[in-house]
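Here the complex is missing a single protein chain, while all its other protein chains stay put.
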Amino acid sequence: MKKMSLRARVLTGAVAAAALGAGTFGAVSANAAAPAAPASATAAADTAHRNLHQSTHLTADAAVKAARAVLEAAQDENQRVTVAVVDRNGNTVVTLRGDGAGPQSYESAQRKAFTAVSWNAPTSELAGRLQQAPNLKDIPGTLFLAGGAPAQVKGAPIAGIGVAGAPSGDLDEKFARAGVAALAR
Amino acid sequence: MKKMSLRARVLTGAVAAAALGAGTFGAVSANAAAPAAPASATAAADTAHRNLHQSTHLTADAAVKAARAVLEAAQDENQRVTVAVVDRNGNTVVTLRGDGAGPQSYESAQRKAFTAVSWNAPTSELAGRLQQAPNLKDIPGTLFLAGGAPAQVKGAPIAGIGVAGAPSGDLDEKFARAGVAALAR
Amino acid sequence: MKKMSLRARVLTGAVAAAALGAGTFGAVSANAAAPAAPASATAAADTAHRNLHQSTHLTADAAVKAARAVLEAAQDENQRVTVAVVDRNGNTVVTLRGDGAGPQSYESAQRKAFTAVSWNAPTSELAGRLQQAPNLKDIPGTLFLAGGAPAQVKGAPIAGIGVAGAPSGDLDEKFARAGVAALAR
Amino acid sequence: MKKMSLRARVLTGAVAAAALGAGTFGAVSANAAAPAAPASATAAADTAHRNLHQSTHLTADAAVKAARAVLEAAQDENQRVTVAVVDRNGNTVVTLRGDGAGPQSYESAQRKAFTAVSWNAPTSELAGRLQQAPNLKDIPGTLFLAGGAPAQVKGAPIAGIGVAGAPSGDLDEKFARAGVAALAR
Amino acid sequence: MKKMSLRARVLTGAVAAAALGAGTFGAVSANAAAPAAPASATAAADTAHRNLHQSTHLTADAAVKAARAVLEAAQDENQRVTVAVVDRNGNTVVTLRGDGAGPQSYESAQRKAFTAVSWNAPTSELAGRLQQAPNLKDIPGTLFLAGGAPAQVKGAPIAGIGVAGAPSGDLDEKFARAGVAALAR
Amino acid sequence: MKKMSLRARVLTGAVAAAALGAGTFGAVSANAAAPAAPASATAAADTAHRNLHQSTHLTADAAVKAARAVLEAAQDENQRVTVAVVDRNGNTVVTLRGDGAGPQSYESAQRKAFTAVSWNAPTSELAGRLQQAPNLKDIPGTLFLAGGAPAQVKGAPIAGIGVAGAPSGDLDEKFARAGVAALAR
Amino acid sequence: MKKMSLRARVLTGAVAAAALGAGTFGAVSANAAAPAAPASATAAADTAHRNLHQSTHLTADAAVKAARAVLEAAQDENQRVTVAVVDRNGNTVVTLRGDGAGPQSYESAQRKAFTAVSWNAPTSELAGRLQQAPNLKDIPGTLFLAGGAPAQVKGAPIAGIGVAGAPSGDLDEKFARAGVAALAR
Partner (left out) sequence: MKKMSLRARVLTGAVAAAALGAGTFGAVSANAAAPAAPASATAAADTAHRNLHQSTHLTADAAVKAARAVLEAAQDENQRVTVAVVDRNGNTVVTLRGDGAGPQSYESAQRKAFTAVSWNAPTSELAGRLQQAPNLKDIPGTLFLAGGAPAQVKGAPIAGIGVAGAPSGDLDEKFARAGVAALAR
């Protein structure tokens, strides 16, 4: 998540040319975008791009692919689990309740995914951090149980995959990692 | 929100070179990223970039700038309001409760912002749509009252600004538009 | 959902043979299940089967298949939607947030699915029923907006598919029907 | 919870003959169900049955029977309790607040029932598992206190019975087991 | 719900004799209750009884009886419903989800019961009152749909019975009345 | 909370004579209440009274008296607290936020009151029970912190008084006891 | 709610002398408060006072006085109601559930109080405003039913009093006004 440089400039140059509805920002850009005023257009863009940054997300297709890989990995070991994929901002992209997964698994999976992406680490590892900071687990939306794994781009988290329902969190997390691995295929 | 093309390729080429932790996707990319294997690296990238898309957000600085512009516009008319800025995914970026704003204004502002960005239109206009579809207003998180305005890039919504507390929704929305306008400066 | 007859008898015969843990019902069945006591085993089964009924659900695979069909149908018309599949009991089986779908679509889709399966009818039709009973829409968890469709077996609802995010509920419901249709393939 | 084989085939053959409303899946089955096309009808059914599985539930009558047995067992020991029965999916089937049961007992009973059916074990035993995985108890909807017991068919959980309000969880659980035992009568 | 007179005096005389734990009120009553101090005992009682009133509730047994009568009445007409019984204070005493009742019925039944006992009238009648005061229905916990009926003692409400799941609220309310009627048997 | 005997008979004899509206139970009592049918009237009453029990509550006046006594006791020690009084069923009767009490005190006071009445013991004592049953504190609505005290009639809890905001729970509980003591005056 | 002038200056001069803990603002004020440096002390105060404003609240005693006046007014007309007093910021100061008040009255009273203070008008009047802006009533926490009245100082709202439980909102509001009137005594 970096401030945009070149690409932003191009994009916000385009912004300057956008149709100006009531709710459109860039009120002065009508003439800025006019062909005769490239300089001021650029200025406007320069101003505006400082307002924007980009974030990277999994596509829905990729998230489904990961979720299915999780269920297949679980099925191979005869386990019944639920899987959830949440994005970098904690919003759920996919939930998939496997056949016969226990009712507790649905929200568990979401929370493990949320926890993994929030701290950019597997939840098995995060559970260990509670020894230093036991009240971390009181943060709303989290669950410090093995079974969550982050998906990363260049080391930065872009999604969390959470799995619940297997007899142990380690098994859950093994399946979560299978989901992450599927994203590289 | 488009599928990525060139830029994604570059980015995901970078992905292929990312450090491979337990939770890192790109399990096969260790050698894929090796200098001697550019072809398969590209293949991996091609596969992977299909998994990603980008979304555009206001920076926190820009959101604060907009929020302050709203309060100033309200102050100029001696009105006490609360303002909220939510991003394209409905997550709140800024809330700012103006001095003396009524207690009902806090959640109202957030909901107007959420509503404006969800439908990419001012909430004054959206309230009119209820004549065709009156139950739209039963969607959780929404509020169909004037006072919300979307911020757009090339016509696409990237944020919603919601204002509440003035004696009329039209006033609220005038201030919200002042917040949007501040983003172009 | 019928009381079980023959099949139940077989099943509950099996029940009688189940391992008897602390929480297992069928406390007298240890000997009832013994080969020398078929009559009393049957008696136990007769008693027990009256306690059970079966319900029919979509598999997770089928629910994913339907959800993907929805997204593809939406993509064909360049629409960004979220889809949810809930089972007969209102429990969510799948949610899938399509790329670029508005934030309001996530819970809308679930509620449309819930509404469709609850009344076993498309939500476009149910919205019409509000003329007779306007307060139906105050029932928690429901949303009386077009975009939900039930999946049926022999006319009975086994799942609801809900779609939200397109410019009109009719479009949403068209995509929901595409999801239902995919179940027959 | 097994994939259906023979029975599903029959059932889904019936599906093929179902009336085809807007929301009915099996769009091609109008002719498939025609008497002259048994083969393709079967094919359709074969396809469709892979979409379905069955789950087993207590009847409402059985759940009431169990709940009353719990209250009677408690009354025999002069205890005031609340009892809840939840199904395999965590949905509440019966709640019954005994005369004079404390206000904390109502939700406790539901959570114990939910916990017992989720892990298919008495909650007294599950409480012990917290020594290995203390954060299990942070899973929403659960309560790791003695007083919950699963009802099983062939070892698989089909319901949970939860009891709360007695001076000790062990007493609560004794009454819960009385409820499970009543299901075998 | 009247202030207590004679009976309260007796009862609070008993109060005066109660064991005095840390949290017991009546700190001076140890000797007040002593046989030699009837006057001051009475004084204490006189003081105390003004602090108490009594409320009347259905027993759990009666509530179950009513709930079962509802399900039987529904079954006689081949309908699948859920029933709830709440006490005068709005606390749920019994919920009973009938076999095959739709998922929307569970909370509907509770709300109808709550509404009926709150206004001491059938919800079919209360729905009519919305013409005068349409925002009554915005009161949390209520549902202004036919299907709820109060149980009364001397005209005062002591419980509400709510039913949901039948194709019409009128049917639901017919079954609710059957539950009320069962209380007189 | 005992089953009613004589008094109930009188009361339910009155029931039999109650006006019979649509929602009134006692459907057969029109003639039962007729002067010529005392025997069957009694029978009806006998049947009906088994359906009822009584519970004892503080009056609103008494609850206010207790709450004010709490604030005065706190003021005497220069402490700023909130007090809550809940009835035997856990329903809040009074809340009173003292001047300058911290924001955390409002819900704390209610939960302490709820906890004290649920277990009929001061919360300081209940906190000690967590050593045997640490997960008791996970029961929704409870708070195992000193500051709650039950009000009792003949040893049975009829209300809980909870106090929060003082620097220590022991101080809070001292004030709560002052509230209980005020009930005896 | 005005920016402070003279009084603030005095007060923030005091601020400058405050003990400096880790979380205390005014880091430079140690010497600023020294007697030899009045000028810079004033400067610091000038800076700081711009950070502060004052708000006016009812005392807890006053709020109880108002609440009791409400119950007495209701009792005079033989009505059973609940009353709530909320402050200017919407925080509840007092709730008082009158003997025999219906369960729906508790949250209704709070919401009416919240609504009255938010718009600084009786809720009977506010209900009329829905004709122009019907969706006002969708703002969370509000209830547009007669029964709420603001308490004012110099025309500005400092509290809201809400009453619920009487057969009509007009009666409720009459009692609320009696509570407001008691504040002037």
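Order as written gives the chain letters A, B, C, D, E, F and G; numbering starts at 1 within each chain.
Just so we're on the same page, a residue touches a chain if its C-beta (ideal position, glycine included) is under 8 Å from a C-beta of that chain, and two chains touch if they have at least 3 such contacts.
No experiment lies behind these values; they were computed from the predicted model shown.
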Using the touch definition up top, pick the residue from B:Thr95, B:Asn135 or B:Ser168 that touches the left-out chain.
B:Thr95
Looking at A:Thr59, A:Ser118 or A:Gln152, which makes contact with the chain not pictured?
A:Ser118
Tell me which residue among G:Ala101, G:Ala127 or G:Ala151 touches the hidden chain in the full complex.
G:Ala151
What subunit A residues would touch the chain not displayed?
1, 53, 88-91, 114-115, 117-120, 133, 135-136, 138-142
If the hidden chain were put back, which residues of subunit F would touch it?
80, 99-100, 102-105, 107-108, 111, 127, 130, 137, 143-145, 164, 169
For review purposes, identify every residue of subunit G that touches the missing chain, sorted by number.
3, 7, 11-12, 14-15, 17-19, 21-29, 44, 47-48, 50-59, 61-62, 65, 87, 89-91, 116, 120-122, 125, 149-155, 158, 177, 180-185
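Keep this in mind: only the chains that are shown with their structure count from here on.
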Between 0 and 180 degrees, and as a multiple of 5, what angle does the rotation take that fits subunit D onto subunit G by Cα atoms?
180
Length of the line joining the C-alpha centres of subunit C and subunit E, rounded to whole Å
34
Can you tell me which residues of subunit C touch two or more of the remaining chains?
53, 57, 59, 89-91, 99, 103, 120
What chain-chain pairs meet the touch criterion?
A-B, A-C, A-D, B-C, B-G, C-D, C-E, D-E, D-F, E-F, E-G, F-G
